[in-house]
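As you look at this complex, bear in mind that one protein chain is not there, while each of the others sits in place.
Chain IDs A and B follow the sequence of writing; residue 1 opens each chain.
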Amino acid sequence: MFRNKRILALMAGILSVTLLGGCSLSASGTKGGKDLSAETENSVPKGAANPPKGRYMEEEILFPEEIRNMTQCGRVQREDGTIAFYFESSEGIAVYSYDGKEFKKQDTPAPGPEGIKMTQVFIGQDGVTYYGGFDKEYIFHLWSLDAAGQAQELFSEVFKAKEGMDYGQIPDYIQILENGDLLLSLYSGAGVYSQDGKQRFAIAQDYMWGGYRSSAFLADNNYLTVSNEKIVRYDITTGQPSGEFEIPEKNTTDYSEMTLFSDGEGGIYASCRSGLYHTTENGTIWEQIIDGTLNYMSRPDFYAYQFYKMQDGSFTGLYQSGSSEQLMLFKYTFDETVAAVPPEILTVYALKENPTVRQAAAVMQKNNPQVRVELRIALGEDEKVTEDVVRALNTELLNKKGADVLILDGLPAKSYQRKGILADLGPALQSVRGEILPGVLDDYESNGQIYYLPARITMPVVSGSEEAKDALLSFDKMSTYEGTPPLLSPSLYEDVLRNAARLNYSQLFNEDGSITDENLRRYLTSVKAAGDRGSVKVSFTEEDIERLDIVNRGVTGRWNADYAKNKCASGTENLRSVEDSMFALVTAKQKNTEIESANETYIPAAMIGINASSQNQKLAEMFVNILFEKDVQDASLSDGFPVRSTSLDSWVDTEKSYIVSYSENNSDFEIEAEWPVKKDRELIINLVKNLETPAVVDETIMQIIIDGSKDYLSDKETVEGAIQTIGNKIGLYMAEKE
Amino acid sequence: MGCKYMRKKKRMGTLIRRKYISLFFLFIISLLFVIWPLCLLLAASFMPEDELFSRYLSVLELGKAPVKPAFLPTYPSIMPFKELLLHSPGFFVMFWNSCFQVFSVLAGQLLVGMPAAWAFARFNFRWKKGLFLLYLILLIMPYQVMMAPSYLVLDRLKLIDTHWAVILPGIFSTFPVYVMERYFESIPNAYLEAAWVDGAGALITFIKVGIPMGFPGIMTAFLLGFFEYWSALEQPLTFLKDKSLWPLALYLPNVTADQASLAFAAGIAALLLPVLLYLNGQTYLEEGITSSGVKE
Partner (left out) sequence: METKSVFTWQKKSRVKRKSGFVFLLPSFFGVLMFMLFPFGDTVRRSLMAGTEDGGYGLSVYRDILSNQAFRLASVNTIRFMAVSLPLLLLISFLFALLVYHFTRKQSFFKTVLMLPAAIPAASIVLLWRMMFCEDGIVNQLFCLNTDWIFGPESFFVLVFAYVWKNAGYQMLLWLAALYGISDELYESARVDGAGSLQRLFYITVPQVGQAFGMILFLAVVNSFKAFREAYIVSGAYPNERIYLLQHLFNHWYLNLDIQKMSAAAVLLAVIISVPIFLLCRNKADGV
């Protein structure tokens, strides 16, 4: 017996070691993990009696009424910490200073040189205020005012147009050094010029388009800018780098969204989408000062323009709104009474990053400081939806876990509804229900309940002659269309099949998403007939691409240039916004035709549902509500049209100065489109308002069709064979669900 | 075995000839069966991107062109490996995650599995056969079936999103118990009886006789377990949301088209540790067999 006890003790020992080891190591395991993933940072320590208090809160500062709609033409932070804003007014330049509390009107400065539109103002290291602006030739001018108020032009040699160019140097950051030299940053690089206009040395920095470099500043003898995807400090007296810092936000490639500014003591502040960071002069670690995911810093339709540190320790951020192009001011003050980390957490799950959802998260957190919205994005931008990811989610859902709110794009929404995973959205939608397009709302309502609803829709449109449009929207006419140019441009059968299925959704698929042999036959034969005439192929060889001049649509985007080039008789597009429709509208006008929606079908996006077993029903409902509210629906985030009718209407009235152009490297084909006139905007918005059939092609069935029709479409098999293969597999797919 | 034949000197000539013919035969088989495809992979991992595209466009599903296999790259380049090792910090994190998870599982499996296997092989107790049958049935369950309820258990234990969510269920896999049981069972009775006569108790006998003599079985379970957990995909994917805890097996499927050369290099790099381990494991395996004295 004695021995037995020893064995028992040993075994118990082994067990407890394993389990204890498990506990202690699991704690360190999670800790190690947190450092690497920004998304899960700052999770609340559960059960903490006294959560740490204090964080920066965001507050919008409205410009005084009289200047709110004026165009800003410069701003500068003065020695005393106040910011002077310069506005174009009818009586010349108006200046208002802001000290963190209020705006004060200041004296109007003397006018600059004749015929020059002022675009910026800055205080040089020599303490003099300098002004800059462009003339009608788009040549930059820099001047200061002498004691008599007379404008003195400087460095005009540097800025004038080089030979053979019709515009001059466009500075995106500019400063005057203590010795009077000029620091000039251009889109491709920077340099220091002595007063005779000669370049003393060049400074390497990353390419940045747009004429405004927010990620650069000069402080003392140091010029900080982004070079080789790192923040580099250059000694401005020698042009040599003297320090290097990592970009605080990982995975950021768009540095135009980052602003850098000095802390006045050699250190750096950096503002990114994820927040405001600080590091010391020789620091290696960025300390997060403000968590940007909790406020508008992460709002996708806002772009940070400039940040300032105020004398009272607060920060001021200047943003531009993507939809209105207005500049807005936000103030960040430290509030000791608010919990450092919001105590309530709402999790939102989505397969892919979605700007509308991010917008809603930013709005919700801003309006509810006690709530933190945690977005769980399962896949990176170029990752495919895999079964593994859905399986992992299902495992959570089956155990009544998982995120509180689910974005159902790409997920089996119907299955979830049937299995009771989703809660009724009724209470959440109560206040916004009347605003949602009835054509959309009706499709998701059954027995008075709604389990999921898209917050955005995209609209497939067709353009071309009446016959061509008919051919795209009916299989019988598609197979008999014999005009020149052919109906379809040289492209891949996969794309044509997908497109045709989307455009003809309701005549192709049965109620349950399956497809009859007869429909399948008409679909395949018509696509093949039209495809053969238009050199559509299953896959292209290098020579094909050369010979047929195939435009890589993956690069040029959704717009079909082949129709504009007369290579085919029809164009189809999936419109997401008014901006998106600009090319289509111009092309239609050129060809004297009109664009049309595809049998009133639309494609839902940002489909939202609430997890029925969520412990945060109230917060989840609030999130859903915000998603359909004005703040989110009004924003144009190029991921779809709003489903809120007043938000749609607002687009009819929106005027923008916005031009897009398209050209190809190896041809003289060029097209330019301006912001649509009101009549065209109305046309588009009316098309959207009339949409009523959702077209969600079951991806599994689509993949079966694409794989199964390859041999037929490349003339290796009869259509009967293809129908049989596809029919069997779809039969199997449907049988699984029985 | 060879040396035993050697002793019979008169037949040595023919035997040696036969041995070399067989070796040659073996060489051809392994060449046809394994080495050839492996060389293709190895060569591809040293190819720069444009060569990969010209040879394996359809393999990478980027277009359609006849596959032009090569055992040697035309323009060999170590860029893929450089890229993988120097510019993908994720790779190393995942590599160490894999090592930690796999070796923890294996250590646990041995610690828990050896006594269990010994119990099944060498003791009689009530319900033994029923329990053993249960162990076998659990072994055959597809992972999808166990996934949801396992999640429930791990969640209750607050283990989700820690290394232990993968390690603990792995430790209690019934697979090593089954493999080792067979080997423990084949230990000749004489040894155990001798130990018993010497006055050794159950535990001492297990440690002094069972473990050394069952060593080939233990090693086999270890190696097979290693291959299994080194390439495990489903459990980490489900139980670990935090990507910084992911093992290497999850790195590979995420290699995208614009990183085509990484796809091959990562595969070869992931192969490296199993090979090294196996080469070493083999030594232990042989030593284990000789020291146990089964053949005396």
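Criterion: a contact is a pair of C-beta atoms (placed from the backbone, for glycine too) under 8 Å apart; a residue touches a chain by one contact, two chains touch by 3 or more.
All values reported here derive from a predicted model rather than from experimental measurement.
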**Study point:** Residue among A:I61, A:I345 or A:V390 touching the omitted chain
**Key:** A:V390
Revision key, fill the gap. Checked against the full complex, the residue among B:I171, B:I211 or B:L240 that touches the missing chain is B:I171
Review point. What subunit A residues would touch the chain not displayed?
Key: 1, 3-4, 7-8, 11, 14-15, 387, 390-391, 394, 397-398, 412, 415-416, 418-421, 700, 703-704, 707-708, 710-711, 728-729, 731-733, 735-738
Practice item. Identify the residues of subunit B touching the omitted chain, counting contacts across the whole complex. Key: 1-2, 4, 19, 22-23, 25-27, 29-30, 33-35, 37-38, 40-41, 44, 56, 58-61, 64-67, 69, 111-113, 115-116, 118-125, 128-129, 131-142, 144-150, 152-153, 168-169, 171-175, 177-179, 182-183, 185-186, 189, 192-193, 196, 202, 206, 216-217, 220, 223-224, 227, 230-231, 233, 248-249, 252-253, 255, 263-264, 266-268, 270-271, 274-275, 278-279, 282-283, 286, 289, 294-295
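We take it that only the chains that are shown with their structure count from here on.
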Check your understanding: What residues of subunit B sit close enough to touch subunit A in their complex?
Key -> 63-65, 93, 108, 111-112, 115, 144, 147-148, 151-152, 155, 158-159, 161-164, 167-168, 171, 201-203, 233-234, 237-238, 241-245, 253-254, 256, 258
Practice item. State the interface residues of subunit A toward subunit B in the complex, per the touch definition above. Key: 3, 6-7, 10-11, 14, 18, 22, 25-26, 29-30, 32-37, 40, 376, 380, 382-383, 386, 388-389, 391-392, 394-396, 398-399, 401, 538-542
